[in-house]
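We show some of the complex, not the whole, and keep each chain where it was.
Labels run A and B following the written order; every chain starts at residue 1.
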Amino acid sequence: MTSKPLPTRHIVSINDLSNRDIETIFEIAQAYLDELPDPQFSYRIGRSTHVASNFILASLFYEPSTRTRLSFESAMLRLGGQTITSADPATSSAAKGESLADSVRVIANYADLMVIRHPRDGAARLAADYSPIPVINGGDGSHEHPTQTLCDLFTLKKKNRHLKNLKIAISGDLRGSRTIHSFVYALARFGANIMPMPARGMGLPAHVDRRLREEFGCKIVTASKAESDDAPIDALYVTPEEPHQPSLFSAAEINLDAALTEKKVDAVYVTRFQKERWADKDQPYPRIDKKFLNAPKYSGASVLHPLPRVGELDASLDTDIRAIYFQQAAYGVPVRMALISLLLGLHKGKSLHKFEGGFAKQSLPIYDQPRSVGMHCPNKNCIVHEPMESQYVRNRFFIVRTDAGESCKLRCGYCESDVEKFVVAHKKNKWFSKDRGMLLRPDEQHLRELIVFADEADAREAGFHFRRNFTNPLSPVRERLKSRS
Amino acid sequence: MTSKPLPTRHIVSINDLSNRDIETIFEIAQAYLDELPDPQFSYRIGRSTHVASNFILASLFYEPSTRTRLSFESAMLRLGGQTITSADPATSSAAKGESLADSVRVIANYADLMVIRHPRDGAARLAADYSPIPVINGGDGSHEHPTQTLCDLFTLKKKNRHLKNLKIAISGDLRGSRTIHSFVYALARFGANIMPMPARGMGLPAHVDRRLREEFGCKIVTASKAESDDAPIDALYVTPEEPHQPSLFSAAEINLDAALTEKKVDAVYVTRFQKERWADKDQPYPRIDKKFLNAPKYSGASVLHPLPRVGELDASLDTDIRAIYFQQAAYGVPVRMALISLLLGLHKGKSLHKFEGGFAKQSLPIYDQPRSVGMHCPNKNCIVHEPMESQYVRNRFFIVRTDAGESCKLRCGYCESDVEKFVVAHKKNKWFSKDRGMLLRPDEQHLRELIVFADEADAREAGFHFRRNFTNPLSPVRERLKSRS
């Protein structure tokens, strides 16, 4: 009766959740598992509740899905809630040309929270921008799939009791797989070590690699060829003791002993070739089978897979005790029950630590201009390039310091792609500079007077003139006022 | 226990509801709004109930929809009921060639009421003809969309406290938009004045225009060019004091003062170009934006839109306090909750005034022949022309008096298109006449002996012979019997 409005919290990226948030979700999920159902239904994990009675989950899916959508809906129903579903863009108002921003604002009236899947990177962030109800990202393009990561982590934790110092091999299409991107950030934050085993030409995107090293404190350790003949390219992202301290920007050198690369693998995370995101559909792709797992270093390795699989994980492994991918799928229900019920505020004394913030990102300064002004996100699959959304997106970027804080790069506020080359112009004095550091100096109010262009040519075409380094054009008065505060 | 069977009431047209029915719906909708939810969920309008527990709503959608379907389903769930959904004709039995008439009779066993959307005009009426459970029209071709109109009226009434004498501008595709057709009839009935602002070539259909004037008592008032330079084509449908008296067939001249056309506009109702209903997809279309609304006469005009929008309503207006289209979408839930619960008989003491009739139509005499006999509805998109329905439709028309009751036109019993040219033949004497008034003379029994043909040629081909005016071929005995009763 006297409870205050619940602030709306969106889960677009795994980094929207702090480590403590994630641990809270796992506690609740475990509690649902502990409430054993009637033994008559021994196949079912966890009992149903009625805590979410009177609440509605909207599923808004613009891309095919079975398990993500059905597991969310099952979770909502097991909580006693209800669901409404738009699963096929061809039969929705998107077929009439409606923007996502409009659809979200309308559907928000029909439900209490929303899960969204979309082919464009960053679409879930756009949806969250326009939604008064919590938005959960059910997968947006190649960007992220945070609830899959929660299930993955939960499975690893149930199996190993902890995540710290686990050695996790990840195999396959590390470029196109959004689940991988959410997953590696989370592993780094919980102190696990990551061993990439990409298909040829499908390594981690450069921006993910850089973030792991620059923002999550990962250091790459490579085994000498002599030590590991069987896998000559063994390389590990190793996380230091406290990786999730954003202040530790460039990680201190750590004294790594050789045992790290020789250590047995705790889990192999296999992922399918994301054909729908590649032009060449017939590339060679690694296949994980019994022979592969016969190597001694995998003798105790759990095998995980976000599913669906389409040939990269041999069915003969299904009966191997190391295969836990169907268990992993099953955990989708209690984990999503926990997330939904926490976002709805249904647990007394437990919450997602509202406003405490997720991971580092929140504190970054923001460059924000209308779509008609300056540089767009260069990622062609970013939601900002969707014609139907052109009135609803902005040229919005986080400003991320680089080079020991002397320079910076821009990170798209939607798809989180990083931009490292651009020029900075000033609306009033009509100058532009190639010194990216210009973006770091002004106060927030002044930041609005700067425009970023993709390159010199664009800046010139817009009527700006080059100057190696123009003075910060604050008026003396404002300078003085600023220095006082 | 002792309650009597509830007569089934269908809502195919806004005119199936009397003004008092509509007011009852609004009272209930307001009551749902007044039951405020937990302040924790301040974004939600209205609290959920359980009155419809054990009831099922079937959504039967043969055309894309998001908001209509999801808002109906949300309304049913918020009432405590359940839903079953067929949202994609490609995955339904329609893909196997099943008629709507059969689908409806089958699905009626699985649910307690049904909402239907279909690309053909008049499809909802056909469905209602075959359904033992209440059918709600969720949009049929270019015909009607009555629940959208209920939301529109409710929004206007919440904003202005009354509907009478409001001046409502309607902009865009007034021809293809079914929401517009339901809407203008309702506005006329509640005494609002309608200012059409069509896109070029997309004015109100002639039959809608005639009905407004001939049946809803509207009179057209045109401002002199001198008075309003900014909008030279200002014309208004003005309703007299008691417009919803069907007896007032040709409205008496009303003394209108010039203020009427000069009066400020109370609301602008914008609608999208219904591309799916036009061959030429690239016609010029008006765009409502800040500049348009800067005209003084719109200074206090609310902006409504049934959504989705696809460019005709600028997103920059979203933050304008006059923009209430998202509010309008939100009201879809309580209004539909009210309609559903009333149709299910869940409100003690409140009902939709059963059998009191909706608007005028019910009392019109009906011409009704099998599909193989005489003239079909000339509207090519009418459900009577759907090959799958050929066994289930009839040549059925309401007989509407014209010319001060001396002549008549026919109105399709499905799509409500009017037919003003036809010839009347007699089954027995094999004569036909061009005097449409022939249809007005016989009693109901005798009406079955008349056949209507589209023109002379059709009548001759069917073996009838012209006669300017054939005697009403009642036998003397029947004439006498008739005169006694």
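To be clear about the criterion, a residue touches a chain if its C-beta (ideal position, glycine included) is under 8 Å from a C-beta of that chain, and two chains touch if they have at least 3 such contacts.
It should be emphasised that the depicted structure is a prediction, and the values quoted were computed from it without experimental measurement.
Each protein chain is a copy of one sequence, and the assembly as a whole in this entry counts 3 such copies (shown in place: 2).
Keep this in mind: only the chains that are shown with their structure count from here on.
In terms of their C-alpha centroids, the spacing between subunit A and subunit B amounts to 48 Å. Considering their complex, residues 1, 3-6, 8, 54, 56, 58, 82, 84-86, 88, 90-98, 101-103, 105-112, 132-133, 345, 391-392 of subunit A touch subunit B.
Of all the residues in subunit B, the ones that touch subunit A in their complex are 38-45, 47-48, 61, 64-67, 69-71, 73-74, 77-78, 83, 85, 87-88, 272, 275-276, 307-311, 314-316, 326, 329-330, 332-333.
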